[in-house]
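This is the structure I want to talk about, given as structure tokens.
Just one protein chain is left out here, and the rest sit where they should.
Up next, chain A:
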Amino acid sequence: MKKRTVGALLAGALFSSLLLTACGSSSNGGGSSTSDSGATELTVWAWDANYNVRAFEEAEKVYDKEVPDTVDLKIVENAQDDIIQKLNTSLSSGVTDGLPNIVLIEDYRAKSFLEAYPDSFFPLTDVIKADDFTDYKVEATSVDGENYAVPFDTSSTGLYVRTDILEEAGYTVDDLKDITWEKYIEIGKAVSEKTGKKLISLDVNDLGLVRSMINSTGSWYTGEDGKTPTLADNEALKVAFKDVKAMYDAKLVDDNSDWSQWLSDFNNGVVWSVPTGNWITPSITAQEDQAGKWAVVSFPRQELDGSVNASNLGGASIYVLNVDGKEAAAEFLKDTFGSSTDLYKTLVENIGAIGSYIPATEAGVYDTEAEYFGGQTIYKDFAEWSTQIPAVNYGENTYAIEDILIKAMQNYLKGDDLDKVLENAQKEAENQLK
């Protein structure tokens, strides 16, 4: 008898708690809260503990010096993929609970988020001075003339080369300055013959190299509207495909299948050159016994009119979400990443991060000599190259189109006709992106 009552109670309790959860709480919290000290707590989502997370830590220090005890940053480190998933699920469900105030988004994905969730981001047009930032970053983070982000790191690209291997093959660093991809491959062949070292490490599932190649000519997968695919008859893309195939054909490529294999390829001297964004610097310098053996030269250009020896790869900007605390967040960004030359000075000194804030470049914060690179002023070089990067509209479909192009590249490497391969890719992209 008693047992049964307990059972009924249990069942009843379960039942009612079920109803409660079903009704759900519809509170619209999210974002900031005020901590004990009276400072506003702002949540930040960022990836890469050694780079982005530390950048925010430095920013908080700078801000605390100016206006003490107003903001308390809570920086949450997440993998970039996780941030994308969390943002997508939260924003599409309309539940703002648990969303951060400030979030880092990769430039290639920016338009996708801004277009998909139009009212979820807080416009920062009045917070930053767009003229203070490099063109291509502003272009990547604006929609309809409205700025939605404080541009952060310039992912200005360069060509990292092993000077000792070059010397062994009878070349100097100067031979690689301001060259074309054709020349780069030619040198690669010669070095490979003399030293047996491969030129470059590539992942067949990542077209980052192609992306940065065409960016240097001011070309992209889509037209100026950021929507219409421009794959067929895209000269820059054709040249990029040809160059990549030339590298494979000459057996200059070592295949990698993820980031860590890529790192080990150049840390262990399997390949002697790394054409990529400057965010790779900490990974290069991680191999301490190769100190003094690396140099950075300008990114090769395409053999096309208008192509420059500078490009972009990756890079992110800082966004404010439209939740409680957005004003405080915007205020914080305005005084730190938006206008603090001091911050950019500490960033380059402590983590080697190069911002896209032009006054910082002019103030000479990037003049530091990098011991690891034989005293070369690499930050200054990167900052200088970053001003030449052609601004293109990355649009919202970079990764969707890239998946199509990865297939196209596979077919082209297997021997299919280039024009045909790109025409098919164009058709597929047009169908998919209706």
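Here is the rule we go by: a residue touches a chain if its C-beta (ideal position, glycine included) is under 8 Å from a C-beta of that chain, and two chains touch if they have at least 3 such contacts; residues count from 1.
Simple rule for what comes next: contacts and distances are computed from a predicted model.
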| item | value |
| --- | --- |
| Protein name (UniProt record) of the chain left out of view, among "Ubiquinol-cytochrome c reductase iron-sulfur subunit", "Lactose/L-arabinose transport system permease protein", "2-oxoisovalerate dehydrogenase E1 component beta subunit" or "NADH-quinone oxidoreductase subunit J" | "Lactose/L-arabinose transport system permease protein" |
| Touching the absent chain when the full complex is considered, from A:E139, A:E168, A:D254 or A:D342 | A:D254 |
| Of A:A39, A:V204, A:A391 or A:L418, the one touching the omitted chain in the full complex | A:V204 |
| Residue numbers in chain A that touch the chain omitted from display | 4, 7-8, 11-12, 14-15, 18, 22, 81, 84-85, 88, 91-92, 94, 112-113, 115-118, 120, 204-205, 254-258, 261, 396-397, 399-400, 403-404, 406-407, 409-411, 428, 431-432 |
